[in-house]
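Of the protein chains in this complex, one is absent; all others appear in place.
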């Protein structure tokens, strides 16, 4: 239950629901990645590149659960901040300040 | 569906449940009739949601004018023209019910005037005429429950409908029997208009169903505003005398009885489903002992082509639930995969401040076996609330401990009902407290208090110290 669903993604509903085609990679033509805030946060934590994650929500929206399963499967079962993928080019790595 | 029916859908009752069903069915191309024996709009528009909110607004403006002295704005003699007040309120009702009538016309919904009763499961008599329909939607609503010993005469002893007509002069002493939403809304109106108001509630807590902390804060504020609240108290009988209505009150814990005198008594002890004259048994439709006609999540009664929506179907008796169910019934009839699958049904007391909530209370969450954490942000720390002269109240969030999943939001504060929009969407989207905390909220807004409550769940609120 630790993800983010949506009424649109559940069984049925009122309204004209425009159904997305099968969920695919979440990167869109304009570069926006459809992911809920907590999923974006988790992706950064795990060093997961969001454009690689298959979103299970409408329009391929990425939920927390999707990032977790990608972290587990997509990266050979390894998760955790230690297994960072290469950081996005524009963003330098944060310095870690030991307390 | 064969051509032998007069209508694809016949809706009984034009309250929010019924008129939503009728309009949506028509939007989906069905041939629709809607029978109504009183006024379109039902309880909600005529004698419920809308006129109460009009009176509440008027009362709040009186209070606001008083508080304006804090920033240097004062007024000479204030006067309230009660006839004009009642007329203004009635005007809003008329505009809205007229609007529903116009929407019926524009959507080609046939409006049948009169009492509807079943002849058989496809036939309904409305007035003298008989109509057949492939599908029928029952949306007959509810009516005030009665209280033995306090006979409603709609002048000195009133139910919610009678209380909507403000008497001139405003009664000096008012008793509200029933500390639910309706009791408090009227108490607030009459209190702001100058009455000395007492609310009594049989149960140990007012506003049953709301979060205990929120109710405590709410009751504290209402008391501060001058409303007297007595819980575990019931009214046994009322007697009209020259100096007022003598009401025997009983403390249900101690059994102690006292007599108090009032000028007006409101009986607001709940509502019961309304099926009188419907002749549901002729259609084979099940009516429970308490008068409800149960429906499944697609709003179907035990007879598959007869649907039930709104107050007559189930609690909570709220207009937005009726509306949603009306839409679902219409869509299911039109062959759409609709379902009443709401995660939560919001509740609001439209006083000032408002009490508004959606989702699980702390107690409900624990009962359901959730391990939870909570976050509270007091409005006394909100800059926006200060500028609005309204710092009483708080936002409380109930969240599942391990997953951060949002379970419920409970707000006492100004515009709390507006803030429910975010809370309700968050619940439906299965959002986490982090999703809310990471979302930028405009400054300075009351919505920042929702953000801060989410941060407080993580002990990271900025404008308070996190224990």
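Here the chain labels run A and B in written order, and each chain numbers its own residues starting at 1.
The criterion applied here is as follows: a contact is a pair of C-beta atoms (placed from the backbone, for glycine too) under 8 Å apart; a residue touches a chain by one contact, two chains touch by 3 or more.
Nothing here was measured: the structure is a model prediction, and the numbers come from that model.
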* Which of B:188, B:320, B:396 or B:410 contacts the chain that the document leaves out -> B:320
* Touching the left-out chain: which of B:9, B:195, B:429 or B:457? -> B:429
* Asked: Which one touches the absent chain: B:37, B:57 or B:305?
  -> B:57
* Contact residue for the chain not shown (choose from B:213, B:364 or B:418) -> B:418
* Looking at A:36, A:53 or A:68, which makes contact with the chain not pictured? -> A:36
* Structure fact -> In the full complex, chain B touches the hidden chain through residues 16, 20, 23-24, 27, 44-45, 49-50, 53-54, 56-58, 61-62, 64-65, 68, 70-85, 87-89, 92, 95-96, 99, 103, 106-107, 318-321, 323-324, 327, 342, 344-348, 356, 358, 381, 383-384, 386-389, 415, 417-422, 424-426, 428-429, 431, 435-436, 438-448, 450, 459-460, 462-463, 465-466
* Structure fact -> Where chain A meets the chain that is not shown, the residues are 4, 6-8, 13-18, 20, 29-30, 32, 34-37, 40-41, 44-45, 57-59, 61, 81, 90-92, 94-99
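We take it that only the chains that are shown with their structure count from here on.
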* Asked: In whole angstrom, how far does the Cα centroid of chain A sit from the Cα centroid of chain B?
  -> 39
